[in-house]
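All protein chains but one are shown at their positions in the complex.
Each chain carries a letter (A, B and C) given by its place in the written order, and its residues are counted from 1.
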């Protein structure tokens, strides 16, 4: 069952290098674990799981190179259902655990699945630090604007005034806008999609995979038990055409029936939604995912206060920056080149020794 | 020494209402405690302390109504030196402790003093949640871009590549821009000033005091022992004129010798620094502190990557929003009006009781 | 007192002194609600009772599977009982999975009531049955009552216009109707409750009521055996049902009234503690402030802040949250501020068994902070005792200016029992004296201690002239200024320990009960109280001499603890952990206390304890 470890290089992680994958093409079934899925019937998590399981084989990444990490919550059950490596961690700490994995082993593809409470309440600090470090993680936040697993308390993304078990008279806090938080935290890739977006969801995930570094994806997810219909303004038929603003790089930001509405930037620095006809097509702002300065992406994140108004979906930002684990490996190599590989005797002997005969 | 507590109303905090202050005018000395100040000679913290001690008497707030709360770090010694109420808490948790004080007692004036590590490393999550809650706190972050008390490790605001005790080969992380972080976290008041700003510093603090709700103030502070000269580009004589961009509401954003340089917003949503002469004065962006949408403030926070370039100083944002503790007190009153004041017998008897004789 | 409804023409009911019923079904079948309602009616009827809910950690596990089974057990009797019962005598199984998961526990010869409609192929497969157990004779040792509950329900509610799927949802009420008939429980309280609960959905309310009535009628027309469990002879007074979490919340509010100080709760949701947060959030008219914090560290931090500001700072949590609060709890020890940390213990380690009970946080509560950081510990031993334990925790916390840990567990938190309501004069006084004046000349020394309690003065912001600063660095005795003086650190360390120790003078001595000439003492703490009591009754019924004592204070122990323990040849300590109290007792009193331990997420059964005590006693 086990075999002794034949001294891999210290610098290369633990260096399992055996080639795999490639040969046989994998299917969705290969990524489905034998564990029964335990979400409530009708939960939006099912659709996300299906999308991910379907996407995986297409990526051409061997299963054994994939790790799913999560915290605690309904969303956090995710890793159990994928036949990859997985860690079901503790509440809020998934980004930290995942940072350890991805930094130790830049060869792995590490995904993090978090609920909105997991990611932005108890785990807020780890999330923003993972983003600024640009650790090579795909961070999916299932935003159902509620605490599902603990049976319905409001979350940091719940709208103000929300009546829940812990706020029988209405919540008092302004919710976080997760896209704004991520952009404020120097995230290099920030996107939003939705559980019911059968095509958009995998497209966005694919983009996240293509981005080496931290990719933060907010996924609106319906909790039909404790917060049913929170995304109705986007998921309803009218909402889908009227309120979803699909962002596409280099394209004018338009939406609504026949793209009749669009976004312009005023010289006073304020974005506005206008009738395209009334201002002329050429005034409509072009979306620029690759812009180094995150200000425009931030401004777009403020178009809607919550998913009840016209809401941008898609990639807000996608810029390149050195990846934490890669940069660290680089330092390791540089040190080995400069100082030679580590020798314990030399280390201990240091400079100040003396001898007694 | 003690007197029994005469049953204050449950709704009013503990309601010490005795009138004080007012009569005699206080002086800086009244706000100076008897504890010896224990910072390194030359530390920027001295100037901030002096500014605060001098400001206090002017505010007309009785000493006993003021509480200073801090975490751990050099900055966090601050409360000991002010003769007000004070809590020297634990590392990173000052915003949480202060939230408890300010929410229990909306009558108090609660200040939080944090180092950059305290506020943005271990305490990042508490900070952003205090901001989104809009707790009535004046949150001062002394940003010396280093860990002072633990003798010189890099902090979340240290520039990338920084060589410190814990990063002998240079740090790998992109620093946080504290103003961006605060704005991404729904802060209602966000400002920046500097230890050596003898006039600007108290002016900004005064503005923070005038803002009921969370007021976040980043104060650049020189640590002459472990990070001397970090703010040289702003604190040097040339820097002061060449690189400090003073933001003033309603005024065009100009700086440099004779205000020769200014900021414009391009229609593609990008801010740029230009020669005023070349674009014309009327194109220069007017600063708008009171705008509800934080996007412009955010864009301004991105003008400089760090305090080595032209850097906005002053109030980025100042908007009104219900204050957490006030809103809670409001709910308490509303409940008392609706349900009548709490009676313990009635509570216990609930609805489902039976009697055995 | 309301009497059991006796219909004219009803046959004579068979008398029983006690019954244990377990309702089991799919998570979606509403078994917790059914149990709750039956409990309410039973309480209303006047039996003594105890309950044990048992549900999966998932919100809703896949329908029809074993992991998705949710159960609720109630024990009721015509005398005072101590536990929710070892083995059910009646099992209501709404589907094959529920049958499979619970059958093992049913007494031989017990009554098995099943929803026969649910025993079809798909469900049987999901439960892992190869053949239908209703047909294959495998249940022959039980009395089976098969009821086509789904069909009956759909028929009963036909007139309401609900879809068939919606209609079926009321089948739990049908089951409740049947059982109510069998055990002579009144329907009215349930009907009232349904009408109130579904006031906005009258169709649903009507359907539920119809199903309930139909079940009741079925019982009668099908001539099921009818039983009678007479009301218990309980002490006179007004009663209500209460579970531990409610009782904690009420106790805290009552203490706040006694102390004339507002409550401030900082909490972060966690099973099984969340309901205290929910309950306290509802009583804003008492001036209770509740904050759902961003995490457990913030929650306790806020409570510390509130205490500094003169409120009663509270924080509630379960195991993982207790871990996270350790550092801040240490700060509260250094600050010497009142603070009540309520820990509802659950199965560990790590996320463990979040919906199951355990008593495994005792040593963590004792020692789970760096440095020498003593904290008083109070433990509740029954659902209603949670009220008193909460009051006591607040009393000690304020009197001694110290954080206090209150331990309950998942079993107490969610299990309900009848509670004779206390009158307010039974509540202890909790005098609060804020400092208002300088205490050393014209200076205020925040660490000048009271001679008796060793408590430091509590001077709150807003008090002119008493401005002071406190913090987590070691403080000079008296002045509270930062001090690195070696002797002072020694002194302050001793002082903090002495203050906690001093509490032993101010708490009830340890009482023991049982045979005067017993040589064996069963010592317990926390929720094992009922099981130990029941086990001792059984032993005594077998003429085995036995004594019982139960610790309500775990730190410090009551002053006479050693004396009581040494009275016996043998001390046996049953715990739902691997022997944590036993460790403390052995270290403190050098007594060779023997452990009976269990970590199965479930309370001890009386029978199980009985056997093990006999084993160890001999």
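Please note the rule applied: a residue touches a chain if its C-beta (ideal position, glycine included) is under 8 Å from a C-beta of that chain, and two chains touch if they have at least 3 such contacts.
Note that the structure is a prediction, hence the values are computed from the model and not measured.
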item	value
Touching partners, among the displayed chains, of the absent chain	A, B, C
Among A:89, A:152, A:213 or A:269, the residue in touch with the chain that has been omitted	A:89
Contact residue for the chain not shown (choose from B:66, B:90 or B:300)	B:90
Chain not shown, touching residues in subunit C	56-57, 67, 318-320, 322-324, 326-327, 330-331, 333-335, 343, 345, 347-356, 358, 360-361, 363-364, 366-373, 471-474, 484, 486-487, 489-490, 493, 496-497, 577-578, 583-584, 586-588, 590-592, 598-602
Residues of subunit A in contact with the chain not shown	1-11, 13-14, 16, 18, 20, 33, 35, 62-69, 72, 79-80, 83-90, 93, 96-105, 107-108, 125-126, 129, 328, 331-332, 334-336, 338-342, 344-345, 347-350, 352-357
Hidden partner interface residues of subunit B, rising order	36-41, 72, 74, 88, 90-92, 121-122, 124, 147-151, 153-154, 156, 165-169, 225
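FYI, only the chains that are shown with their structure count from here on.
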item	value
Gap in Å, rounded to a whole number, between the CA centres of subunit B and subunit A	30
Distance from the mean Cα position of subunit C to that of subunit A, given in whole angstrom	39
Of all residues in subunit A, the ones touching two or more other chains	121-122, 124, 156, 169
Of all residues in subunit C, the ones touching two or more other chains	284, 294-295
